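What you see is the complex with one protein chain gone and the rest in place.
Right, chain A next:
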Amino acid sequence: MTAVLERPAPAVSPDVRRARRQVRLAWIAKHSIAIALSIMFIAPVVYLLLLSVMTSDQALTSDYWPNTWHFENYVRVFEVTPLPRYLLNTVIYAVSATVLMLLSSVPAAYALAKLKFRGRNVMFLTIICVMMLPPQVVTVPLYLMWARYGLTGSLAPLIIPMLFGDAFCIFLMRQFLLTIPSEYLDAARVDGCGEWKTLLRVVLPMARPGIAAAALFQFFYAWNDYYGPLLYTSENENSWTLSLGLASFHGVHHVDWNLVTAATVLAMVPIVVVFFFAQKAFVQGVTLTGVKG
């Protein structure tokens, strides 16, 4: 340890000099690779931004740089599509799905992580199965069920199920709750708290990061969801979400690539903003899904 802190001797042997040069070369190599990759990851976004302020004629050429800057493209997107409508629907879907999911899934995750009861393993395995199985497996019967109640063509079939929990979020929060030491819960119980009170007063405040991660996942999932809205709302344009609107937009306006990309950028902005405010909780959540809790 101390060796690291020592000042290097003034006279340097060729060996040490060679070693030092190797370290420096490795440093340069690592950083060059990382910077080159960063450019590849970011370039598509930068290109989209540039494209979105071109004229529609220039967008059809192979130019990288806008001749003239047309920020009004972003306003025109609102004029040529019902974008506010799509945006509102997406917000309704994402927010209500997230809130309802939390109400129903937090208690379930708590029970699976911290309460001992018969059938716990069966319940947990079932939740993993639900989480892992492709949604297409149950698509047709579910569609028929919602059609019977006349709810297809609205967002209800996407939102209502969240009242009854989301398998992935239950799994994620359970992983997080496992990391909370049981001693805290025992202390609360000794003080005479019932289980519900323990959950509300002790577990919830401690589990805030895990709950935040699950909420973000649910929010992003709903915001980005294409399959669900396509299935249930495609017949009624008033219920379309951004994903659906974007996918159709190119069909009607496929010549106006500048507008298509402007709309695409607009769909990504809220996600990026939310991410920057909640980066830590998000990264923690991703980690918890794949690694031992």
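The criterion applied here is as follows: a residue touches a chain if its C-beta (ideal position, glycine included) is under 8 Å from a C-beta of that chain, and two chains touch if they have at least 3 such contacts; residues count from 1.
Criterion: contacts and distances are computed from a predicted model.
The chain that is not shown carries the UniProt protein name "sn-glycerol-3-phosphate transport system permease protein ugpA", picked from "sn-glycerol-3-phosphate transport system permease protein ugpA", "(2Fe-2S)-binding protein", "Carboxyltransferase domain-containing protein" or "Transketolase". In the complete complex, the hidden chain is touched by one of A:V91, A:M123, A:A156 or A:I180, namely A:M123. Think of the hidden chain as still there; on chain A it touches residues 30-31, 33-34, 37-38, 41-42, 44-45, 47-48, 51, 60-62, 64, 103-105, 107-108, 110-112, 115, 117, 123-130, 132-145, 147, 161, 163-165, 167, 170, 175, 178, 194-196, 199, 220, 223-224, 226-227, 229-231, 233-235, 237, 240, 242-244, 246-248, 250-252, 254, 257, 260-261, 264, 267-268, 271-272, 275, 279, 283, 286-287, 289-293.
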